[in-house]
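Shown here: the complex without one of its protein chains, the others still in place.
Here the chain labels run A and B in written order, and each chain numbers its own residues starting at 1.
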């Protein structure tokens, strides 16, 4: 135990400051959304969230999120495995490129896809001849979503895999086990909580992405509007009840994510205890 | 060098999948940015990025991000300290809620913060009536949104480092007669300084590029509250890709500078800690 007598005044001052800060900056906006959403009664709320376009926007968001999570999970697992289990030249550069997307402004992320697949691009005629439209269409939204969450999975896995070393995998390989067997039996049990955590973060960010998607979406109601874009549309049309009602769904989702995070963290810690 | 055999199987397939997806998602789009930039005329580039409206956009973005990140350093440090060093009711709750800005869609945060801080909003009217301060649709509003966005970066950088600091150092300082202020400044602060710098940098870099939460609260008045990402957005909506790319290139350069300064600072600090300076 600490021998010193804690500075009680400082302690309570800091705790109170923390509560006030978080209360004003984080919790008040949440409460405000829920209250505004319900201001005109439950019927209006239900009406707003069961709007045809709201549902279509939610479904598109879900689609983009699902694809982004699947792609990033596959990528993240292989990339993390590659970076932590082998030595090869160019590993540092590879890691830098993998982490790059999160340091780029979402608007710039959108911009580079416009430049790659837009009308002035040399890829455009080829894609066009096959009838493939990427920007201002669903594929663009999906790509943007993948981009902004690109390193989310690998970033969670790499530290865990690094701290675990390669001995167990080497031992398994020396006994003749193949890639799939080693991963399933030896590596996966070590990283499952980190993987799940990464997936949760990736899902949360995918659902909420606004800037990059905004650049690449055609803003067509019912066609290329994701839920955050739909909220913007309602808000700019002064339909505040509708905007906040739709937002409340995302708030609930955000709270679920936070709770999941705590649960996963706790399970992960327990797991760690077993290992020790 | 001879062909390497690797003991753990699966190198080829891992490399193949990683490089393929990386190429489609990052490398090809990035190279198209490079190719497109190479085609820009230099004089046009200079003209675009030195337009007063654009310069003002950079200034608004950098200044509000800097102030917000600075405030986040102090609040983040306080929050991390409270979470690591004290036990109190609701600690678990605070720990969980800190990541809200990561979990809540930025647009949702944006419209909520805007409504709260307009002159008739719950919070806004207090400040307006008591002090005559407007929050929404001013740079103060932008700063508020960026504080919201940036706070978890600082807390999550500092918290783990603070957790790792061995209480023995402080006990040693205490036995040697140092008071708590000296102990903090001389013993703890140097240990967490790299984490503070990297938390600040992450929050700063993120804030400069932030769009969703800022665009609603900013009001987007040219020369006043128009941020750089919004300028790119407007150019894109007018299909002026050259102008959009020019503005974006300067922003990317700013990000690179910020991240390099961080790397440099980390290097200096860690050298000092390891006694190599």
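Here is the rule we go by: a residue touches a chain if its C-beta (ideal position, glycine included) is under 8 Å from a C-beta of that chain, and two chains touch if they have at least 3 such contacts.
Rule of thumb we're sticking to: contacts and distances are computed from a predicted model.
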| item | value |
| --- | --- |
| Chain not present in the shown complex, as UniProt names it (candidates "Spore germination protein KB", "FAD-dependent oxidoreductase", "Aspartyl/glutamyl-tRNA(Asn/Gln) amidotransferase subunit C" or "ABC-type quaternary amine transporter") | "ABC-type quaternary amine transporter" |
| Omitted-chain contact residue, chosen from A:55, A:127, A:186 or A:255 | A:186 |
| Chain not shown: contacting residue from A:10, A:70 or A:171 | A:171 |
| Absent-chain interface as seen on chain A, which is shown | 167-168, 170-177, 181, 185-186, 189-190, 274-276 |
| For chain B, residues in touch with the removed chain | 1-2, 4-5, 7 |
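By our rule, only the chains that are shown with their structure count from here on.
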| item | value |
| --- | --- |
| Whole-Å gap separating chain A and chain B, where each centre is the average of the chain's CA atoms | 17 |
| Touching residues on chain B, where the partner in the complex is chain A | 6-11, 13-15, 17-18, 21-22, 25-30, 32-33, 36, 75, 78-79, 81-82, 86, 88, 90, 92, 94-109, 111-113, 115-116, 122-123, 144, 147-148, 151, 167, 170-171, 174, 180, 205, 208-212, 216, 229-230, 232-233, 236, 241, 244-245, 248, 251-252, 255, 259 |
| Residues of chain A touching chain B in the complex | 2-4, 7, 11, 14-15, 17-19, 21-22, 24-30, 32-33, 36, 71, 74-75, 78-79, 81-82, 85-86, 88, 94, 97-98, 100-101, 103-108, 110-116, 118, 120-121, 123, 143, 146-147, 150, 166, 169-170, 173-174, 178-179, 182-183, 201, 204-205, 207-211, 214-215, 227-229, 231-232, 235, 240, 243-244, 247, 250-251, 253-255, 257-259, 261-262 |
